[in-house]
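Complex shown without one protein chain; remaining protein chains in place.
Take a look at chain A:
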Amino acid sequence: MAAKAIADESGSIDDGSDGDPCPICLGPMLQKSYLDTCFHKFCFSCIKQWIKVVSSKVSKQLSSVKCPLCKTDNFYIIHDYDGCSFERYYINRNITDGFVLTKEQRYRLQCYYTESGFMSDVFDVPRFWKLHKFLQPNRWLEAWLRRELQALMQEEDVHIVLHHFIGVMDSFCKRIELRRKQETRSAETNQEQFKAVISEAARPFLMARTDRFVDEIELFLASGLTLEAYDAIYKQRLVRNIRREMGTANEEREEEEGEEQENIRTRVTPFLFIFEEDSD
């Protein structure tokens, strides 16, 4: 019996993974992925194939697909989950929940792929803490935060998360202000606690990108700049960063020397920008 012989042969190899097979190929789950509503698991390629078959049977573009196991409507596949981040594969490749990243949001996302601290020489972060500048309200923070969250969460509606973060920051500042009269705290303690508070608030939403996000928010606050001014400087630095990454080792050394001088020149005095903005 031909079938039996081959079946027995393959049996010894993949018996270990038979505990949780993919319902479509019945084999071990490859690139385990989940449907967004019912959370049933499939191989990424298996469920994608099935979606292709289903959409080939209808004339108009599908926006959801019924789960092969429970018939629940699902809108995207969650795949490449590594414990803290995941990717989405939308059933309707054009709509992606009606949200597409704008150019500005894409640039913000790009910042998260650079080394942390590559802007630290531009803005004077320690001074920001020493002078208790974090206690002053920053009226551009909300706009900055909204864009940042939209880019990171890839969602249009970040209202609730945004106000959660702002609330957390506000209450932290109020707490510090009250205690300031009674005890003197070092700038470092304030900085550490501030970052810890934001980090705690952000982690459920931003997961693996939380730590970098906390650094970015500190950087933006320390800059004291408007959104536009901040972006201009950031982008300038980004471009140079890319150019440097592409350069050879030799050129890199030369440029680094030149850059040090340039840094001194480009170190920004935040007040100038604020006055500029106000005079408009």
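Criterion: contacts are C-beta pairs under 8 Å (C-beta built on N, C-alpha and C of every residue); 3 or more make two chains touch, one makes a residue touch a chain; residues count from 1.
FYI, contacts and distances are computed from a predicted model.
For the chain of the complex excluded from view, the name given in UniProt is "E2 ubiquitin-conjugating enzyme" [choices: "Translation initiation factor eIF2B subunit delta", "NADH dehydrogenase [ubiquinone] 1 beta subcomplex subunit 9", "E2 ubiquitin-conjugating enzyme" or "U6 snRNA-associated Sm-like protein LSm4"]. For the options A:Gln31, A:Gln49, A:Ser63 or A:Gln110, the residue in contact with the chain missing from this view is A:Gln49.
The set of chain A residues touching the chain not shown comprises 1-4, 6-7, 10-11, 21, 23-27, 46, 49-50, 53, 66, 68-69, 71.
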